[in-house]
Structure formats: structure tokens, C-alpha cells
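Every protein chain but one is kept in place in this view of the complex.
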Amino acid sequence: MISVEHVSFHYPGSSETLHDISLKIDDGEFVAIMGENGAGKTTLVKLFNGLLKPDSGSVLIDNVNSRDRSVAELSRQVGLIFQNPDHQLFAETVGEELRFSLKNFGFEESVIENRVTSLLTALDIEKYVNASPFMLSGGERKRVALASILVWDPKHVVMDEPTIGQDYLQKDRLRNFIIQLISQKKVIIVVTHDTEFVAECNPRVVLMSKGRIIADGPAKSILTDQTMVEEASLVLPQMTQLMRSIPELHAPDDIIDVYAARKFLLQALKARVETRRERR
Amino acid sequence: MSIAKNDFVVLTGVSGCGKTTLCRCLNGLIPNFYAGKLEGDLKINDVDVKGKSTAELATHVGFVFQNPENQLFSLSVERDVAFGLENLGIERELAIERVNWAMEVTGISQLRNKAPYELSGGQQQRAAIAGVLAMRPEIIVLDEPTSFLDPKTADEILKVISRLNREFGLTTLLVEHRLDTVSAYANRVIVMDKGKIVLDGPPEAVYDESARLIGIGLPKVTALFHLLKRDGIPVTINPITVTQASEALRRVSGN
Partner (left out) sequence: MSLRFVEGFKFTRIDSPIHRMDPRAKFILTLGFFATSLMFTNVYVLLIIFLAQAPLIILAKTWRRWGRSMRGGLFLGGFIFVMNFIFGTSLTLSIAFTLRFFAIMSAFSFFFMTTSADDLGLALDQIHVPYVVSFTFTTAVRLVPTMALDAQTVVDAQRSRGLELDKGNIMKRIRNYIPILIPLIISAIRRSVELAEALESRAFGANENRTSITTLKLHRSDYAAMAATVLGVVAAIYVYFYLPLPNLIIPFKTPHLFE
């Protein structure tokens, strides 16, 4: 559980980056933090593992104040996956890359080997265990970075912009992987501005703009609110735009993904086709 | 493949399909910058360009890269836009004229004295486009130019690029994964897979079921219509925009 209480923060030399943020994320929740570039999303998640400490207010991770713990201690519970895998890959082999954090956290040798093998298999990169991480493609490096964080099984998993530069298949695979993690009762937090990706996942959405939280609720309510979406420099999901462009069909106001649109249209259109047939 | 004047081509495909490699062949980075074996012919305006340096090709084929940060060199926007012209030895008066024009067309004239790090991502990409535009190429190649931008800013940049294509006749080749918005501006989509071109045509024709099987992410409205077709709804087109889709749905619902 992560609890942010009236937190304000500013980087030295700049004005307030985060202003009076309050947020509570319970166990097992899936949250997308969205907003324009510079809204403060990455700053906020860096508070979750203690990289940044709030100027005022407090951040509680499972009821422990982030000010009372080191980054290493908090990271045991909060795994933060950075946007660019090249900022963390350094080892000679992919296996070593995964072992790194386990050694830092003091895991036992036997446990280390088990964990490394199972993560490599889960992310479909076990064939690269002895390969150099620098020789892999961009997508594969992203998976190695992801594996190297999940390998210590943190309860909270934070991903910073995991979909940038990814093609559709990769995003699909990521989405399925997130579903797997949710079934393991982890807290998943994704920082992103990819509206369509979020629309297909349907998580809770926390919308930020200029250092404040401007909206917080289910994706279906938040992503369909045109004013809010525009303020956060996002765009309405295409399905929402479509439903609004045919008001005569009386679609529900909260359609954001293709399957919901299809379901509605099937019943709406079949009904009309039936009535026309009956009239004849 | 051949690209006609004024075309707006979207080049897409899954990661590793070769689209990045292909566009680097167009401005000479391959083979001049990257080693390897290059076979075949490349002609621009009917002129064989094999053997021409990247610098020579820069006045015909402009290139805008993905990361705005790594294509801005100067400490002021104005000087950055002039950078290419200065390299080419264009004389001062003409260079200033072109710089002013390029900044006006991309909407950044008021930013001329700012430093690149003071700009937002969207403004940086505009500056990069202006810097390329100032060299007056006939063709512009953009490699995923909106990857790092948020959706609203990405839209704005695409509008700038589209305007350059329509109003100034700039032949455009844009590499992109996210096809939802960009397809509306394109008159042609080329899909690559495993180093080969597998589909080529107007978006309405290319975005059928076989495209989905290759693994590219079709615009949501197109994907929706594929599903509806399978469910027996009598839709015949592959819509590219919300407008096309809503018109088609109106027809089907008998309005």
C-alpha cells in the first residue's frame, strides 16, 4: 500500500514540481498515472522508493514513512523500472544483470539461481542468459531491465513509460504480462501518456497536470472527460470519439476500447436491422 | 518501390522489420555512415545517387530523428535552424531569409533566441524540422518523430508535417508504429516485414485482415470494423478516421 499525504516537492533551483499531492493506492490495485510531459509523474514515483524525499507532507509505503528508510530498503518493496534500459544495463551477461540486485539485497545463492532462471523463462529470454545485454535488440533490452527488477519480487511494481518506441505486438505482450502480475496480487503503477494502451487495460487513472492531481478514477470515467483529457495534454480514445460522433445510436458515455464498442454496436445495429426487417 | 512527388507515405512494421534501415538508405547515412553491403539502385528525381555523400543528399532529402535532444546543436534556436545552411556555405543574407521562413512555417519564430534546453519536446521537434526545412529539400524523412511527445503535442507536430506536405509540396516519408492519427494524413502506407516490403497502397486498402496478421497495430476504428465484419454486420470499408467510421455506421443503421 502506498499513501501520499499532502506532499509538495520542488527540485533545487526550480519552482514547485509537485503541489499538495494526496493519493492512496491499495494492495492489488492497477493504476496508470497520466499527464503531459513535465506534469510531475516521474517525480511522483521517485518519491515511492525514496529517491526523492518530500519537502512537506509524507509518503508511506506499507505504513513506513519514506523519510525513515534508505532507498535500498524501500526498493525491496517498490521496484522502479526506468524508461531507458540503457541507464541500468552494465553486466557482462544477462544472468549477471539479474543477479546484481539479488546480491545487493543479500539473497542466498540457491535462491538467487532459482529466481534468475524463473524470471528469464517468464519473459522469454532464457536463451540469452549468457549473452551480453548490449548485443540484444531494444525490445529485448527492455525485457532484461524488466526482469532485473522483478527478480527480487517487489510487492509494488512501477513502470515509467514502458510503451515508448514499442510496436503493437510488444505492447500486447506487456499488457498480458501486467495481467499476470496483477493476478499475483502485486500493486502495478504505470506512468504513461499512451491513452490507447491504458484504454485497453482499463486501470484506475490518476491524471496529473502542472504538478497537481486533477482527476482520479476508473479509466472509463477519466478518459471520457474531454476537459480533463485536454488539460493533461492527452487525446480522447478513438472509440470514445467514434461513439460521440453518432449520438443517434445513444451509446453509453464510457466506451473507451474496441471490444466494448463492438459489443454495444452489435446489439444496437442488430436491433435496428431487426426493426427494419419487421417493418417490411 | 518508388515514391511520387507530393506523396505522404507512412512506413510501418514490427520492430526489426527494417524500416529504420530503409530510411537511412534514403539520405546516404547508409552506406556512408554505416558499414555494410548495399545492393540495388537508388534514384532521386531520376538521378542515381549511389556514391553521393550524405552532405550532398542533405539538400534533397531532409531527415528528422526520433529524439529531439540529439539533433539540436546550437545554444539558440535561430542559430540551430541556420546550422545546416552555415555548413553548406550559404551566404548570410540568403541564409537569414531561409531561417526566418522555416521558423515561421513551423510556428517557432517567437522562440528564436531561446536555448534548446529551454524548449518543450514539441518545440524542440519543430526546431529540428525547421532546421531541416531551411535546407530546402524536396523530400523529408521522419523516423518516429513523435515517440517522446504526449498525444496532444504529437497531433500538433503531425499537423505541421501535413501542412508542409500539402502547402509546400514536400514529399514526406514518415516511419511510425502508432497508426491511429497519422493514417489520416497519408495517401500511401508501406508495410515491411523481415526486411521486405509486403504491403503497399492507400491506407484503406492496406489495412485489411492480412495487415493485422503481420502484427502491426491498426487504427482502432479499422480494427473495430474488422470485428464487426466478422460478426456479420454489413460494413464494406476499412475506415481510417473517426469521420469515415461514423458515416459508415450511419449507413448501416439505416439513417
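Which chain is which? They are A and B, in the order written, and residues in each are numbered from 1.
The rule we apply is simple: a residue touches a chain if its C-beta (ideal position, glycine included) is under 8 Å from a C-beta of that chain, and two chains touch if they have at least 3 such contacts.
Predicted model, so just to flag it, every value in this text is computed and none were measured.
Of the candidate positions A:T17, A:S66 or A:S101, contact with the hidden chain is made by A:S101. Which of B:A102, B:M135 or B:L199 touches the hidden chain is settled by the complete complex: it is B:M135.
The chain not shown here is touched by just one of B:T54, B:S120, B:N187 or B:Q244, and that residue is B:T54. Seen from chain A, the chain kept out of the figure touches residues 46, 49, 51, 70-72, 75-76, 79-80, 82, 84, 86-91, 100-101, 104-105, 134, 148-149, 152. Touching the omitted chain from chain B are residues 27-29, 32-33, 53-56, 58-59, 62-63, 65, 67, 69-71, 73-76, 78-79, 82-92, 95-96, 99, 115-117, 131-132, 135.
The criterion applied here is as follows: only the chains that are shown with their structure count from here on.
One finds 28 Å separating the Cα centroids of chain A and chain B. Interface residues of chain B, counted against chain A in their complex, comprise 13-16, 66, 120-121, 144, 147-153, 155, 177-178, 180-181, 215-217, 219-221, 223-224, 227-228, 231, 233, 242-243, 245-246, 249-250, 252-255. Across the complex, chain B is touched by residues 35-38, 137-139, 164-171, 193-196, 230, 233-235, 237-239, 241-242, 245-246, 248-249, 257-258, 261-262, 265-266, 268-270, 272-273, 276 of chain A.
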